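Missing here is one protein chain; the remaining ones are kept as they sit in the complex.
For reference, chains read A and B in written order, and residue numbers begin at 1 within each chain.
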Amino acid sequence: MVRDYDISNNEKQFVLTALEQNIRLDGRKLLQMRDVHISVSRDEYGYAEVSLGKTKVACRVTAEITKPYEDRPFEGIFQISTEISPICSPFFESGLTTGGKQSNDEILISRLIEKAVRRSGALDLESLCIIAGSKCWAIRADLQFLNYDGNFIDISSIAVMVALLHFRKPDMEIDGNNVILFDEDQRNPVPLSILHIPLCFTFQFYNPNDDEENIKGNLNNELVLLDANLIEERLSLGSMTLTINKNKELCQMVKCGGLNIDASMIMNCCQHASNLVDDLTRKIHDVIRTDSELRKNPVEKELQVVNQRET
Amino acid sequence: MSIIVENDPLDQVDGSASFEFGATKVMSSVTGPIEAARPRNELPTKAYLDINIRPSFGVPSTRETLLEHKLGQLLPAVINLDQYPRQTIQIAVQILKNGEPNDYTARQLVAIINSVFIALINSGISLKSSLMATCCSISTEGEIRTSPTSSELASSVSHFVVVYSIEDQQIDNLLFCDGLGTFKQQQLFDVLDRAASEILLNFQQIRQAIASHVSQNYVWKA
């Protein structure tokens, strides 16, 4: 069996000392994110591949018609599934929650994404209702982790949101109790109703001093890192994930234990994240817009052909 | 048919490859030889193949188990398992785009086999021969199509996945053939011939992709 990723003491010292001098191994500033690269599928709707440096994630959104939950007859169903397969790193054992450190990570990631996207109401569930109490859309987002170089959380939130924005469900009509669905060739499929785009930003904390200074002292010189890579993530003493949208609304804030951090530093993190969210949101919208423009032309041409035939 | 091969896109595993043809895309990774995770997977004379296939959406089902089973039937024919006694070779496959109706697995199986083969080469595992897979379908009119599209598959009466081994850039042996639907004996032989020439053609492309990757890796040696 492959053991956990081991970091030697030398490497650890090297990385931490460099961090204290505001240097990261990949040449970034402490609060700088890696380049986000987003690509969406041209052949179909609802598929996005996102990479953040070497970390790579794919997300696919699918829809089907089912019966709504009995206690929520007016709402559709939205599920996000996150399962880490051994493809992204042999440390992750296949599909088993064997109770190791990794499976805890997996649970943590899926909870965070769940809260960030689903609970923050990014997808309007009531718009998924077709016939109250008997038919609704069930939307499912499957996250596929491909390559692991730290920071699965941030990239997952981007991938899920891009895939949701990219997805189109078939257009339909209701005729009494019957639902008629239209195929892509008959009517353009319709996008989902997305209320806002919550994006996650994960900060890692490091302590250049000893524990006593951290708790008692007033120095407040703990190091804060955004978008850590694999080694940085393994060396981190505590982390915090902020979920924020373009309107600068904080949707979620998670800091579970770890290094004690001064409240004012957290305020700075929030400020920094709200500066970044604009750029990232714009980038996502650009990708979606380019894709829909690329798609528009052939369809219009086809329609023109149909019109020509009729006259 | 255009094939897009990406060599070693993943850096946490020993070898990986993605294989895309038409609307189907699969990513595979190979890790090994590594220590066996469970004692019962430790075979005294040969390596154990730990194959894991994940669907493009939803949870893994019996469909993926059958695909894993088929891969497990094929791979011992090309991997020198005897060279790695008591060890495990972990093969993880992620289907990214199905490119075919839900009840079909032909295109996916082709992409899985080809991507796993390239990933095995990239991982440096000892292999006996090269291999390549392709799929064919027979339409209701009896016409044979190689690498059928999704709609061609859906309207076909039968479809096949064919794997040949390749030696010295020539077709060697039929290693694997999987056929579903109804067909005549002669039709199958025609399919095998068509598949063989298709494989010979496409293998050049894969060979080139592998060659350029290897020369990339050894750029320091110049």
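Just so we're on the same page, contacts are C-beta pairs under 8 Å (C-beta built on N, C-alpha and C of every residue); 3 or more make two chains touch, one makes a residue touch a chain.
Heads up, the rule we're going with is that contacts and distances are computed from a predicted model.
*Asks:* What name does the UniProt record list for the absent chain among "Coatomer subunit zeta", "ESCRT-II complex subunit VPS25", "Ribosomal RNA-processing protein 43" or "RBR-type E3 ubiquitin transferase"?
*Replies:* Its UniProt record gives the name "Ribosomal RNA-processing protein 43".
*Asks:* Have a look at A:132, A:219, A:253 or A:267 and name the one touching the chain we're not showing.
*Replies:* Candidates A:132, A:219, A:253 or A:267; residue touching the omitted chain: A:132.
*Asks:* Per the definition of touch given earlier, which of B:125, B:175, B:195 or B:210 contacts the omitted chain?
*Replies:* B:175
*Asks:* If I consider the whole complex, including the chain that's not displayed, which of B:83, B:155, B:170 or B:216 touches that chain?
*Replies:* In the complete complex, the chain left out is touched by residue B:155.
*Asks:* Which listed residue, B:73, B:170, B:204 or B:217, touches the chain dropped from view?
*Replies:* Residue touching the absent chain, from the options given: B:73.
*Asks:* When the complex is taken as a whole, what residues of chain B touch the one chain not shown?
*Replies:* The list for chain B reads 62-63, 65-66, 68-70, 72-74, 76-78, 101, 103, 105, 151, 154-155, 158-160, 165, 172-185, 188-189, 192.
As a convention for this text, only the chains that are shown with their structure count from here on.
*Asks:* Between chain A and chain B, what is the gap in Å from one C-alpha centre to the other?
*Replies:* Chain A and chain B have C-alpha centres separated by 31 Å.
*Asks:* Could you list, by residue number, the parts of chain B that touch chain A in their complex?
*Replies:* Contact set of chain B toward chain A: 9-13, 16, 23, 27-29, 31, 34-37, 50, 52, 54, 56-60, 90, 92-94, 96-97, 99.
*Asks:* How about chain A: which of its residues touch chain B in the complex?
*Replies:* So the residues of chain A in touch with chain B come to 1-2, 41, 43-44, 47, 49, 54, 56, 58, 60, 62, 81, 83, 85-91, 93-95, 140, 142, 144, 146-149.
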